[in-house]
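Note that one protein chain is taken out, while the other chains of the complex remain in position.
This part shows chain A:
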Amino acid sequence: MARFVAVTPSQQNNQLSFSPLASSLSDFSGAKLQCSQIQFKRKQWQAKSGSFYVSASSNKKILIMGGTRFIGVFLSRLLVKEGHQVTLFTRGKAPVTQQLPGESDSDYADFSSKILHLKGDRQDFEFVKSSLSAQGFDVVYDINGREAVEVEPILDALPNLEQFIYCSSAGVYLKSDLLPHAEVDAVDPKSRHKGKLETESLLQSRGVNWTSIRPVYIYGPLNYNPVEEWFFHRLKAGRPIPIPSSGIQITQLGHVKDLARAFVHVLGNDKASKEIFNIAGDKYVTFDGLARACAKAGGFPEPELIHYNPKDYDFGKKKAFPFRDQHFFASVEKSKSVLGFENEFDLVEGLTDSYNLDFGRGTYRKEADFSTDDIILGKTLVSV
């Protein structure tokens, strides 16, 4: 199967079509591969001006580790729309597909008819290795991997892998007085996210073509981490918003749809080869500012903010606030200058999107829990 095409200059501006590729579908649950007309994208050509080898960005056999919860839900749709054959590797505990809020019935039907499922537990390394090598994927997106050992069987199974694209985390950066975090900065081998670091090191050592994406705080519809949801619960309840310390701590959110687009953007992209990219919003935000932005997004009045010293309280295991109590933000200049990647959402737009498609429709992941708020506020408000 021709993956790389040598093209003479005269062909550069033509669109080339490939005949649909045969692939073994026998293990997969019911889905039929439907290949529409496959075309080169002009953008790929322009990005690689002067370079001899061009990889077709369409018609790849792609495996997503995960893909049914948050990032992968959006990423898989983009990839399927681009004409790739996409398989989700999950245990099957959550439905393989679910209709997204705002997604039309026909779009959903189209997507669910094309998406493939490989059921398994990624902690079963032998199964991972055998099932993947039986399929022979071109590209792997590892969205839910946490430890390097989880990635080894994937690399072992797919020696001809074109690209391994990893969802790492900006949490790997060593805390610093000099900000923002840039990809070249020191990382913290003792951080909570050291598994991500070890995975990045493994990828570097194995000689595979890898790309690592480091998001900051991800938000958007279906977010299972109560980031914006935490604020929306309080705004809806008309409660004051307790914010630790000064409230001028600066954090950064990145919309899940922009993140999904970034993941697609690096696919088959020479400029992403063996590179790390921070992906998040263009602007950062203070804790106080985020509370106000959530209020704007949901059409709530400007909230009352209460600042408290977290050291004065013992909340036990409960988190009184969804963010690290420190500055934490990363520069996305590299993704712009090297990849030409641009975000579509700014903060208020993105929060509005999340509100309109999720919390505002009455859906959320975690029930409201104001117990730590009440400790801070020193009283119990009777819920009406």
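We take it that a residue touches a chain if its C-beta (ideal position, glycine included) is under 8 Å from a C-beta of that chain, and two chains touch if they have at least 3 such contacts; residues count from 1.
Operating definition for what follows: contacts and distances are computed from a predicted model.
Participant: One chain is missing here; what is its name in UniProt, given the choices "Vacuolar protein sorting-associated protein 33A", "Protein SIEL isoform X2", "Chloroplast stem-loop binding protein of 41 kDa a, chloroplastic" or "IBH1-like N-terminal domain-containing protein"?
Facilitator: Hidden chain identified via UniProt as "Chloroplast stem-loop binding protein of 41 kDa a, chloroplastic".
Participant: Per the definition of touch given earlier, which of A:V151, A:V285, A:L339 or A:I375 contacts the omitted chain?
Facilitator: Reading the full complex, the residue touching the unseen chain is A:V285.
Participant: So one chain is hidden, and I want to know which residue out of A:Q249, A:N269 or A:N343 touches that hidden chain in the complete assembly.
Facilitator: A:Q249
Participant: For the chain not shown, which residue from A:G66, A:G83, A:P153 or A:P180 touches it across the whole complex?
Facilitator: A:P180
Participant: Touching the hidden chain in the complete assembly: which of A:I115, A:V151, A:A262 or A:A293 does that?
Facilitator: Result: among the candidates, A:A293 touches the missing chain.
Participant: Can you name the residues of chain A that touch the chain not displayed here?
Facilitator: Here the touching residues of chain A are 49-52, 177-180, 182, 245-246, 248-250, 282-286, 288-290, 292-293, 327, 331, 333, 336-337, 347.
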